[in-house]
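Every protein chain except one is present and positioned as in the full complex.
Coming up: subunit A.
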């Protein structure tokens, strides 16, 4: 099945997959699934000097049929305490929605997610209670995020 699919896979996806493997972005691993080359298992290292430092966050990334005209679908699999990521792992990021452009790539998307971990944006919240916590007592929220990282992202 794998080879059959590979034949239908747009060249762009093949090239992107190859580059992700040959020149991975620092702190980001993305490996296509053997049975479905549109499905990637992703691991992002928590960025330094963020409450996620030291954690390894697993994500899933799926390239829909009309990719790259439509954005990839990305979701956190590892639990994470972050104002822009809800308990189902969904991410509030503009380039995954209306700011998507076909000139963006898997690599740019993952780098943006990594940047989101460095700079949470509680003014544009997805997980409301987390955002509230962040706004009311940032130090405590950061401690909580660190605790979650230790507990779930090891």
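Operating definition for what follows: contacts are C-beta pairs under 8 Å (C-beta built on N, C-alpha and C of every residue); 3 or more make two chains touch, one makes a residue touch a chain; residues count from 1.
Simple rule for what comes next: contacts and distances are computed from a predicted model.
Novice: The chain that is not shown, which UniProt protein name from "Pseudouridine synthase II N-terminal domain-containing protein", "Thioredoxin H-type", "Exosome complex component RRP46" or "RBR-type E3 ubiquitin transferase" does it carry?
Specialist: Options "Pseudouridine synthase II N-terminal domain-containing protein", "Thioredoxin H-type", "Exosome complex component RRP46" or "RBR-type E3 ubiquitin transferase" considered; the missing chain's recorded name is "RBR-type E3 ubiquitin transferase".
Novice: Mind listing the subunit A residues that contact the chain we can't see here?
Specialist: The list for subunit A reads 10-12, 15-16, 66, 68-70, 84, 90, 92, 94-95, 97-99, 101-104, 108, 122-126, 128, 131-132, 135.
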